[in-house]
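Data block below; observations after.
Note that one protein chain is taken out, while the other chains of the complex remain in position.
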Amino acid sequence: MTGTSPMAGDGSSRRFFILCLAIGAVSIVAPFVFPAIVKQLSIFWVMVIVAYTWDTMGGQLGYNSFGNIVFFGAGLYVSAIIQIAPFTNMRAYTAAGEQGSALALSMGQYLGGLAPGLIAAALVGFALAIVFGFVILGLRGHYFAIGTLALGIFIAQIFANWEYVGAGSGIIMPDLPGRGRASDQDKSLLFYFLCFALAAATIVFLRWLYATRFGLAINAIRDDEDKAEAMGIATTLYKVVAWSVSGFFLGVCGALYGNIVRFVDPEETAFDGPGLGVWMVLMAVLGGKGSLWGPLIGAVLFHATKELLWTYLLGFQNIALGLLVIIIVVFFPEGIMGWIHSRWPQLFGERVEISAQSAAAR
Amino acid sequence: MFENIQLLAENPVGLLNLIFDGIMIGAVFALIAYGMALVWGVMNIINLTQGEYVIFGGFIAFYTAGQWTFRIDAIGLSLTWPGVHALWALLLAPAVLYVIGWVVYRLVIFRIVDRDMFTSILATFGISILLQQFMNSVFTADDVIAPHNMGTWSAWRTDMGELAIERVRVVALAFALVVGGFLAFYLKYTRDGQSIRAVAQNARAARLMGIDANRVYARTYALNAALCGVAGVLVSMTLTIHAFTGLIYTVRAFMIVIIAGLGNVTGVIVAGLGLGAAEKVAEFVIGTSYQVAFVTGLLLVVLLYRSVRLAMQRKYLA
Partner (left out) sequence: MTPLLAVEGVSKSFGGVVANRAVSVAVDEGEIVGLIGPNGSGKTTLFNTIVGYHPVDAGSITFAGKEITRLRVPRIARLGLLRTFQQTRIYPKMTCMENMGASVPNRGVRLAAMLSRHPPEVAEKSEALLEFVGLFSKRFLRAGDLSFGQQKLLEFAMALMNEPRMLLLDEPTAGINPTLINGLIDRLQRANADLGITLFVIEHNMRVIMNLATRIYCLAHGELLAEGPPEAIQSDPRVVDAYLGAS
């Protein structure tokens, strides 16, 4: 795509910057204009992040992973442990299950747990991707897809059976302290801006990454892995790096998510029916695999649809979402950006260009 | 966990019990795997809806065997179903599932037959979500098991314990064998079956011979669903099921197909029986709550083993 391609002209850097400014301005103002839905807006940014990190694997590298959710889940749990364990008896706390009440912490304790929690979540997500990557990225195509699906189920089962973190009952996350002075609204705002910041960082980072030689290499692997190898590209290394980038951002994302919903649920860490594990795939496909803005568009459309279904079709929303999966996959496999690309390739810089001058002047 | 291993070592009859039980349920797994291999081989589609068809069949068995009343009070309508033996569902379930499979093919699958695997995986996964939610709302959200009252055989009494085989499991094994045999006969000797095999081997040539590939695909997909229905009846008589337990059956079927290889019927049988036995022993050793983890972990091990073996020949699983 123009601007993201290292081989095209660079006039769209400015376009990207302006678009970012516009979106950024709207996003910063939004929680104040719509205070009632700040939590949903935070979750929207979570969706954006999981869509982008999935697209790195499925859209840019061509490895359709159904197991990205394990990094999200790992971040979720790692942060929970770091935020809770130093301040109380973890076993007793989680054993209380749903009957227990949220751990009460001081502001210092809370932030002192949150910061390392987020960092650890990122590092664990990163490390797990490397470990799993060297092992599983040797599989290709649908074997990789189903292998990661099995991984997604397996890891979730481990969490669901681990007594220390509450097994099937999950963990009630500690609340950001301060009632009255720091209202619920402020707490939600804090996490909204954290999520927004992470999403922005993810998008900016990925845009930069896709424009490097590395970006070209992973696209080459996607288009023809054997050819890439025959041209000397160290495919294994780049595949693992791509997954570890996803793992990094997914880890932090998971940690933030746990704090927003204030509950760690092992169900959230599985690829199992209607859940985040398959929504991330759907959003990227809907927006257009392998495009820069696709995952954002997909996240916007999907999140809005999901919220609408929740409001108007409660009880049947999962049936509707299942239908949505089928409709999108069957009728819109190329996604919105894919459709635009095939209709107007010129917009993406694809054209017959006879003279050298106009390229240099770009 | 280690105490359990020791228990098994001290009690070989107990181990034998587990293995026998496992083999019998493994025959049903093999049936499900065979259906998946059929669809995969004929249409190049990995059907992730497999488990849901099984569960659907299980629910049919449950409702066949249960007593229930259907009433519309407004018009004073009240129908009571007295409940018959669950085995009667072996006639009903495949019929119902055949229709469902056929409808699913005509609505969705035919559009994705020519596309890539990712599309078929995602689409069939979407259908599985639909079915799960449907079963959860329309049937019941509870864990169910179809009652059968068949008792157990005491096959072999020794000082160390007795080999107690639940009759229902033997019945399940018998039916699995019968259905499997019927299927093999159907594919080999009937016109329909031969068209299926022809299309699996070379769709274009089959078309040139006048075989309507689309109809063959529809029949194959529906046949697979019916097969799952039968398996579901047998499963529901021995294991508890609920609307969301489908995925694990899909995983099992996929693993068996991977181990055996497409087109290797004996392999499917052996792998199915082996998996059943392995699962039963593992369930005893590491506990029921880790059963799903065991199956998925095993799939990962199988995939990785295959992948490493192929990598040594500079090939990869594809």
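Some notes on this structure:
Order as written gives the chain letters A and B; numbering starts at 1 within each chain.
Everything that follows uses one rule, which is that contacts are C-beta pairs under 8 Å (C-beta built on N, C-alpha and C of every residue); 3 or more make two chains touch, one makes a residue touch a chain.
Owing to the predicted nature of the structure, the values given are computational and were not obtained by experimental measurement.
Interface note: of A:A167, A:L216 or A:V261, the residue touching the hidden chain in the full complex is A:L216. Residues touching the missing chain, restricted to chain A, are 5-8, 209, 211-214, 216-217, 219-220, 222-224, 226-235, 237-238, 241, 290, 345, 349-354, 356, 359 (touch as defined at the top). Across the interface with the omitted chain, chain B contributes residues 312-314.
By definition in this document, only the chains that are shown with their structure count from here on.
Here the spacing of chain A and chain B, counted between their Cα centres, is 34 Å. Of all the residues in chain A, the ones that touch chain B in their complex are 64, 135-136, 138-143, 145-147, 149-151, 153-154, 157-158, 161, 272-274, 278, 281-282, 285, 315-316, 318-319, 321-326, 329-330, 333. For chain B in complex with chain A, the touching residues are 46, 108, 111-112, 115, 117-119, 121-123, 125-130, 132-134, 137, 244, 247, 251, 254, 289-290, 292-293, 296-297, 299-300, 303-304, 307-308, 311, 316-318.
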